[in-house]
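For this view, one protein chain was removed and the others were kept in their places.
Presenting subunit A:
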Amino acid sequence: MATPIPPPPAAAAAAAADTKVDYLNLPCPIPFEELHREAMMSLKPDLFEGMRFDFTKMLNQKFSLNHSVLMGPTEVPSQSTETIKIPTAHYEFGSTFIDHPRLLLWGRILTDGRLNARVKCDLSENLTFKANAQLTNEPHMSHAMINFDYKGKDYRTQFQLGNGALLGASYIQSVTQHLSLGGEVFWAGQHRKSGIGYAARYNTDKSVATGQVASTGMVLLSYVQKVSEKVSLASEFMCNYLSRDVTASFGYDYILRQCRLRGKIDSNGCVAAFLEERLNMGLNFILSAELDHRKKDYKFGFGLTVGE
């Protein structure tokens, strides 16, 4: 009994279809402010000096409280080139309310009276409202900023308003499956300064390359390559062509089953490493080290995080 010939595999057709780009159905890019997200994750971990203890308690599905203690030296500004530090201790109380995915309320207050607050609210399916504020007892030192983010089919646009007559707008859009182009414009009314910036981002499954330039003189290039499932290598080039400051950084991000190790070295003679290890469910151990050989400033920190 003759059987019919099985149909040809669809993989070839799918592969052929993949090569043709549908320019009218492009993906939505990531937000403009997160353009260098992968590089920031590897090259700018949350380094600290001294002892840090974080305790998070979930009261229910949406509401949680946070207690943080940080004890260690704090750098004070000085006229000389030498680094001057004084021992300090901070206690920070925080609360977080997350009504996923529409509403996020986040607040932190320190013992010296400084308050940080953040709000994120989805006004509609495509429009998001964000606000953040830093309030302090010192006069004229408080700041606030509000954002309106609009997400289109293949673009994102954002408007910003801040105190001090600060205005900003940004736009980013996909032009191919892997390439996004963006721009921003800003106005600081208090200083009567305006600026414009351009950005580009090219990302594949294994690598991300980004570039950004602004009329303030800032040039920022970054490249992140995923070497394997566990290892990512990152590099960044930052310069200001008005003040002639140049910095090149190289870093790695090593993710293992129980821990994550990140490190970097840059052209200013600064070497840093950051280790997060999960000792148990809800218990994390943190080691932080930063050696600035040029300034002779060496920082070492350790911490514990309790609760997820």
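One rule holds in what follows: contacts are C-beta pairs under 8 Å (C-beta built on N, C-alpha and C of every residue); 3 or more make two chains touch, one makes a residue touch a chain; residues count from 1.
Going forward, contacts and distances are computed from a predicted model.
A.B. asks: Between "DNA replication complex GINS protein PSF2", "Probable electron transfer flavoprotein subunit beta", "Eukaryotic translation initiation factor 3 subunit I" or "Mitochondrial import receptor subunit TOM6 homolog", which matches the UniProt record of the unshown chain?
C.D. replies: "Mitochondrial import receptor subunit TOM6 homolog"
A.B. asks: Give the residue, chosen from A:Ser78, A:Ser194, A:Ser243 or A:Ser267, that touches the chain omitted from the document.
C.D. replies: In the complete complex, the chain left out is touched by residue A:Ser194.
A.B. asks: Given that one chain is not shown, which residue among A:Lys20, A:His100, A:His140 or A:Arg257 touches it?
C.D. replies: A:Lys20
A.B. asks: For the chain that's not shown, point to the residue among A:Pro73, A:Gly94 or A:Gly183 touching it.
C.D. replies: Touches the omitted chain: A:Gly183.
A.B. asks: List the residues of subunit A that touch the chain left out of this view.
C.D. replies: Contacting residues on subunit A, toward the hidden partner: 20-21, 23-24, 26, 154-155, 169, 171, 173-176, 181-185, 187, 191-196, 198, 215.
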